[in-house]
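Note that one protein chain is taken out, while the other chains of the complex remain in position.
Let's look at chain A:
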Amino acid sequence: MPAAAEGPEGPGFPRLVRPVEGRLVAGVAQGAAAQLGLDPVVLRLAFVLLTVLDGIGAVAYAALWMFTSRVPYEGREPARDWSQVTAYGAIGLALLALGWLTGASTGGIGAWPIAAGGIGSLILWQQADPDRRQRWMDSTVGQARKNRVRTFAGLVLVVIGAIGFLAANNELGKARPGIVFTLVVVGGVALIAAPWLAGLWKELQRERRERIRQEERAEFAAHVHDSVLHTLTLIQRNAHDSREVARLARSQERELRNWLYQPQQDADASVAAAVRRVAAEEEDSHGVPIEVVCVGDCPLTPELSSMVQAARQAMVNAAKYSGSPVVSVYAEVEPGEVTVFVRDRGVGFDMSEVPEDRLGIRQSIIGRMERNGGSARVRTEPGEGTEVMLTMKIEGS
């Protein structure tokens, strides 16, 4: 076996590892090629040839797969180049056919049970690999079921391999009494050990639950420490500044609420989440509470993103200039249309007296909406507060 995983660890002796990028099956050939300084094609052909000759190639491959570790890979795994896999498969089949036709490798067939058994045990062994098991366990129930299917398939292959091996060597008849004996012994042991194993299993589950609970508690404590205690300290320090105290308390309240109730929302993905985030940011920077109510939701398109920016400008104006104690934001997504209202009960102003060059309203709100195919209306009168209404058509669903 060429340059197996063994070898003293050290900078001079790199370990054989399986890269993810560029792998065809599991990356064994590529890893071994890198180790030996050869072209992976040479090793792949060697594996194919050895497999066709007497199956030993597959066994070697499986063994290497089992005993080497995978190179950690971040992000989505790149897809395999299936055309190459097919090519090697075709070469293998061609060689097999050639060998069978010429009668040169009749002995090779005898090794197939070994290959089957090898693949089966490989599947079973893979489950013991901690990081792979982690990946399988992490996901949903469907994955758990898949896991069980894997185990079952592995067992079947191993059994087929074992029986095939015996049959190929004409030992099946002789082995029968032994098998029966083994089954009886194993059954007896299972009967004796079952209650103990069950107890052990239960204990294990209990411990696991306990550990999860403890982890949750630790996470909770960490969160409370990082945010809540921190804010309380800040509040004590700023006790003389009631505005700052209110701002701190409110931003902490919002954060805690999000953490407790809000499903993980990606602020870049939906209109409601984006409006909430923008409102929260402006609330923090201006110290004026912004009450947000959202009805319905839809994915955030570039146009709607501009709309959210226009709404943000309206919030800034209301928080900075209106003197209103609170700003109300209402966003509604209906089939075919999105509407956002930003309202304050502040001083208001006379629209006709706003100079042409005031960028806030004309450019950042009205202009931006019109450029993106929407519209904005501003309703205001001195002393009556201001309401900015933004509408934009969307693809009706």
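Following the convention adopted for this analysis, contacts are C-beta pairs under 8 Å (C-beta built on N, C-alpha and C of every residue); 3 or more make two chains touch, one makes a residue touch a chain; residues count from 1.
Methods note: contacts and distances are computed from a predicted model.
Enquirer: One chain isn't displayed here; going by UniProt, is it "LuxR family transcriptional regulator", "Peptide/nickel transport system permease protein", "ABC transporter ATP-binding protein" or "Type-4 uracil-DNA glycosylase"?
Expert: Answer from the UniProt record of the missing subunit chain: "LuxR family transcriptional regulator".
Enquirer: Of A:Asp81, A:Glu219 or A:Glu291, which residue touches the hidden chain?
Expert: Once the missing chain is taken into account, the touching residue is A:Glu291.
Enquirer: Of the residues in chain A, which ones touch the absent chain?
Expert: Residues 257-258, 260-263, 289, 291, 293-296, 326, 328, 330, 332, 334, 341, 343, 345, 387 of chain A touch the chain absent from view.
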